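Yeah, one chain of the complex is gone here, protein chain that is, but the others are all in their spots.
Chains here go by letter, A, B and C, matching the order in which they are written, and residues are numbered from 1 within each.
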Amino acid sequence: MPEAKAFASQFVSSQHRDETAELGMWVFIATEVLLFGGLILGYFVYRHAYPAAFAAASRHTDIVIGAANTAILLTSSFLVACAVDAFSAETRKICVALLSGAIVLGLTFVVLKSIEYSDEYREHLIPGIDFNFDAALTNGAQLFFVFYFVATALHALHMLVGVALLAVLATLTYRLPSSRHRAALHSGALYWHFVDVVWIFLFALIYLPGRSS
Amino acid sequence: MTAWRPPLPLVAAWLALIALLGLTVMLAYVPLHMFNAVVALAIGCLKAAIVAAVFMELRHRGRRTFIFAGAGLFWLGILLWLGLMDFLTRT
Amino acid sequence: MNEDNYLNAGFSLRSWFFTTDHKRIAILYFASLIFFFFVGGAAATAIRIELATPQADLVSSDMYNRLFTMHGIIMVWFFLIPSIPNTLGNFMVPLMIGARDLAFPRLNLLSWYLFMLGGGVTLFAILAGGVDTGWTFYTPFSTLYSNSYVTVAVTGVFVSGFSSILTGLNFIVTIHRLRAPGLTWYRLPLFIWSLYATSVILVLATPVLAMTLVLIAVERLLGVGIFDPRIGGDPLLFQHLFWFYSHPAVYIMILPGMGVINELVSCFSRKAVFGYKFVAWASLAIAAIGFLVWGHHMFVAGQSLLASLVFSFMSFIVAVPSAIKVFNWTATLHKGSIHFDAPMLYALAFIGLFTIGGLTGLFLACLAFDVHATDTYFVVAHFHYIMVGGMVTAYFGGLHYWWPKITGRLYSEYWARTAAVLIFFGFNLTFFPQFVLGAEGMPRRYHVYPPEFQVWNVLSSGGAVILAVAYLMPMFYLGYSLFFGRRAPANPWNAPGLEWQTPSPPPEYNFDTQPVVTRPPYQYSPDFEAEPQNA
Partner (left out) sequence: MWRDWVPFWHPGVSPHGEEVDLLFAGLLLASALVLGLLFFLLALFCVRYRASNTIDRGHRVRKSWHWEVGWTAASFVGFLGLFVWGAGIYFQIYQTPSDELSVFVVARQWMWKVQHNGGQSEINALHIPVDRPIRVVMASQDVIHSFFIPALRLKHDVVPGRYQDIEITAHVPGHYHLFCAEYCGTEHSGMTGEIVVMEAADYAAWLAQQMPSSPLAQEGGALFRELGCSGCHGHGSKVRAPPLEGLYGRPVPLADGSFVTADEKYIRDSILLPRSQIVASYEPVMPSFEGKVSEDQLLRLVVYIKSLGGHSS
């Protein structure tokens, strides 16, 4: 009977193990908040220094793709939350389907993001490689786009990790849903939602400024 | 397949999030001067709060998880507060 | 000695390099840290020899800059930060809280591999040609002007940062979730409290450094970056981000040292730590307030006056909990029954040296004096009193204290005391003259210097020789004890902590039966001699 050795010896019970794992994920998320925090401080500092350039640069981003990606991520988060709810032996196929939906949406996000990147390349908006902007605002705009590319690339990296994670979880769930996998799915879902939250703020910082002028 | 329906709170949260997204995009085009930024960030915070409370199930968690979730934000606040203090008060 | 312990649970390389046993991982860390300590120490020795004369005679300026950079990077990220947490902490945390392992053993192993990977990459940068930016990587020098291996070195530090984060995460969760039944927060040893505080910093500060290093790499690779003054970027932003990590990092180094001192002082005066709750909360206060003081590195850098004022004030405030600890240790001695074994000698040395380091820290927190003293040898002396006089001394003290538990062997008390005394004198001779140099205005990171500073530099270099010899001594007598030392009983110090309630060395899963705690910590019996051990 594998259930006897289902949890490592430092734990008292499998529930103890699962709660510990979730706590670990929360600590990891706190770390991640500060990882993006450094970038966000830089963003605010330069937005304060170059308000006009930031507004102008922001207008050059593609709000349609940005908003679509936000909707996509919010929906994928919704699907993942549903998948956590649907995790049980009876409904495991629904759970897998929901996860697959989230994976597809996640990949769509990345694809749209790369389309956006290539558009920006064509518009000469990549600092250091090929940057061409209204001469008067070029400094602030470069700083904006450095922030933009670093932040969104880092976020996209998180997305890819998340997609891989969801794929593994979907496979495990499909094969044999156990309480161990429920905990794993739970932690994976926390991570996915966190990546979603990061994007909510990036969206507000990158796409929205300067639209009204 | 057994009958499974998405729980109501999740659906409600999802709808609210999409609605807020629409709202924030719309308000971005309304000239409010400096309040545009405030509104955008306030709606962002609201959305994040919904995701945290409903999707991340924070509303069902105890004090400890709350502290863990809040610690990152609190220290982010320190970083932004003291970091920006220098740049906002330079002469 | 029990025959069934973690050391003889397997002898293959695989049983070491793929172990998930926190004790074996601690040993892996210990071995790696000795190596890095040696590398960083060699650089320090070369620096001190060069500075014995005012001219350049041993190395070129370029080489000198690479040497102090290597010394800084290796010592900070590959020795001081991981030292106590990853060796003594890794070994002792589960034992002291009555757990069978850390919460995430595989993450713990991954953390060591990341550490080694980061260390390897950094060593490669050094061997390939070195880095000449100083450990602080200040922009725009590091990004636009230095043509050394900055990107590689930054990558190494970046990777090792994740090792720090994972260790911190593991400790936090373990201390929250895996305490033995009855082991409430106020029954925890203070070493655990201080490691908890350390972990909070590791988890919350390190990612900011990681991001900053990424931005440096981006700026170097693309030539356009977020700190580039040519496009209106602000180099001071880099300093803010860097010190947001690197000042709390100083507390990452010293807090575990303070934790060790609590254990030593109470054990060797056979008395509970005075004011337990105050000391416990002082650790957390230091960790929290430590995040509010980073700008005191920038009093002359051109930050706003208000920012300087706030950061100076906070720096004074953070000294209060440190002062509380020093007073409490002293009060612990009162009416104790004091034994002067080697660990206690280290503990007493720590209290003295840390206090000097702390007080001179106040000099530097004091705005007007900092204008004169910053970037001089005064700062160098100050932080060496904290990090070497404080942290490394505590590390040696803790190592001697727990050595019987870790290895199951007893070391030579005579040689241990000799080394402790020698370290104390060598240290003071090395670093006290640097206070004078700094007050007289000798800038740090100077390869050649005006001849009037030579006297003090010669004293310092002479002290460094003594210190180097003294630091080598433990390698010999501790190494000797590994093979020829007497077998250690389970509880050689007759201490009440949980780690002493299991045989030395501990069995693979730490405790044969789950310990249950019913008393507060540090309930020492006055007699020092251990009860007879089972043979």
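Methods note: contacts are C-beta pairs under 8 Å (C-beta built on N, C-alpha and C of every residue); 3 or more make two chains touch, one makes a residue touch a chain.
Not measured: the values here are computed from a predicted model.
Novice: Given the contact rule set out at the top, which of the displayed chains would the hidden chain touch in the full complex?
Specialist: In the entire complex, chains touched by the missing one are A, C.
Novice: Of the listed residues C:L117, C:I324, C:I466 or C:V517, which contacts the missing chain in the full complex?
Specialist: C:I324
Novice: Which candidate, A:Q10, A:T31, A:N139 or A:T152, sits in contact with the chain we can't see?
Specialist: Hidden-chain contact among the options goes to A:N139.
Novice: Return the single residue from C:T87, C:S160, C:T355 or C:T407 that touches the missing chain.
Specialist: Checking the options C:T87, C:S160, C:T355 or C:T407, the one contacting the hidden chain is C:T355.
Novice: Among C:F124, C:F313, C:F432 or C:Y509, which one touches the chain that has been omitted from the display?
Specialist: Counting the whole complex, the residue in contact with the absent chain is C:F313.
Novice: Looking at the whole complex, which of C:F141, C:F425 or C:Y509 touches the chain that is not displayed?
Specialist: The single option touching the absent chain is C:F141.
Novice: Provide the residue numbers of chain C that touch the chain removed from this figure.
Specialist: With respect to the unshown chain, the touching residues of chain C are 61-62, 65, 132-134, 136, 138, 140-141, 144-146, 229-230, 232-236, 269-271, 274-275, 278, 299-302, 305, 308-309, 312-313, 316-317, 319-320, 323-324, 326-328, 330-331, 333-340, 348, 351-352, 355-356, 359-360, 362-363, 365-372, 374-376, 436, 439-441, 443-450, 526, 528.
Novice: For chain A, which residues lie in contact with the unshown chain of the complex?
Specialist: Residues of chain A in touch with the missing chain: 50, 52, 135-137, 139.
By definition in this document, only the chains that are shown with their structure count from here on.
Novice: Just how far, in Å, is the C-alpha centre of chain C from the one of chain B?
Specialist: 38
Novice: Can you work out the whole-Å distance between the CA centroids of chain A and chain B?
Specialist: Each chain's C-alpha centroid was found; their separation is 14 Å.
Novice: Mark out which residues of chain B touch at least two other chains, giving numbers and ranges.
Specialist: Where chain B meets two or more other chains at a single residue, that happens at 64, 71-72, 75, 79, 83, 87-88.
Novice: Out of chain A, which residues touch more than one other chain, so two or more?
Specialist: Residue numbers touching two or more other chains: 23, 27, 30-32, 34, 37-38, 41, 45, 49.
Novice: Per the contact definition, I'd like the list of chain A residues that touch chain B in the complex.
Specialist: 22-23, 26-27, 29-34, 37-38, 40-41, 44-45, 48-49, 63, 67, 70-71, 74-75, 77-78, 80-82, 85-86, 90-91, 93-94, 189-190, 193-194, 196-197, 200-201, 203-204, 207-209, 211-213
Novice: Please output the residues of chain C touching chain B within their complex, sorted ascending.
Specialist: Residues in contact with chain B: 176, 200, 204, 208, 234, 236-237, 240-241, 244, 291-292, 294-295, 298, 303-307, 310-311.
Novice: In their complex, what parts of chain B are in touch with chain A?
Specialist: Per the touch definition, chain B meets chain A at residues 1-2, 4, 6-7, 10-11, 13-14, 17-18, 21, 24-25, 28-32, 36-37, 40-41, 43-44, 47-48, 51-52, 54-56, 64-65, 68-69, 71-73, 75-76, 79-80, 83-84, 87-88.
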